[in-house]
Each structure stands twice: as C-alpha cells, then as structure tokens.
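These notes are about the structure you will find just below.
Missing here is one protein chain; the remaining ones are kept as they sit in the complex.
Up next is chain A:
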Amino acid sequence: MSVDAQTVRRIAHLARIAVSEEEVAPLQGELNAILAFVEQLGAVDVTGVEPMTSVTPMRMKRREDAITEGDRAADIVANAPETEDGYFLVPKVVE
C-alpha cells in the first residue's frame, strides 16, 4: 500500500493541517516509509488468532450514573482565545 501526492493533500485537509506544495513530496515519502514498515506485519500468519484488545485480561472500567463533575464554566473556557458569558467564541460557522 502506498499513497500518492493527492492522497497526502486530502489527508492533510481532513486533519485540518496546512501543508504547502513543497511539503507534499517529502511527506509522501515519509508516509510510504511508515506504511511499508507496518506492512511487514502482513508476513505473519494470524489465522485463527483472536485480535488482542489489551495486554492484561481486564474488563472495561465502568462508572455509576452519578453527577460528580461540572459547574466550572470559567475553567472550561479559560484557555479559549475569546469567550463571552461562559460561551466559547469562534469564527462564524454556518452550514
């Protein structure tokens, strides 16, 4: 599996990462090197082996349905560049 320049541009756009034209070719090389590295796993025969989801046999941790957090709007928006009345403000987005 390998990616072409168009796929690199597309992935960058989906991830909202600005990639200049000069960066596309080097990134394509890097991505293909990573993919080739990972593809070595394809050489292993895993027929009948159940996919592993955890290194220790454990059950997903659960939580009781109780309200334990909240009421800290000031902290929640503290890092935002712009806020008003407890809201985050962002450049206008309308679908």
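Note that in this section a residue touches a chain if its C-beta (ideal position, glycine included) is under 8 Å from a C-beta of that chain, and two chains touch if they have at least 3 such contacts; residues count from 1.
One rule holds in what follows: contacts and distances are computed from a predicted model.
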Choices "cytochrome-c oxidase", "ABC transporter permease", "Ligase-associated DNA damage response exonuclease" or "Aspartyl/glutamyl-tRNA(Asn/Gln) amidotransferase subunit B" - which one is the UniProt name of the chain not shown: "Aspartyl/glutamyl-tRNA(Asn/Gln) amidotransferase subunit B"
Missing-chain contacts mapped onto chain A: 10, 14, 16, 53-54, 58-73, 76-77, 82, 84-95
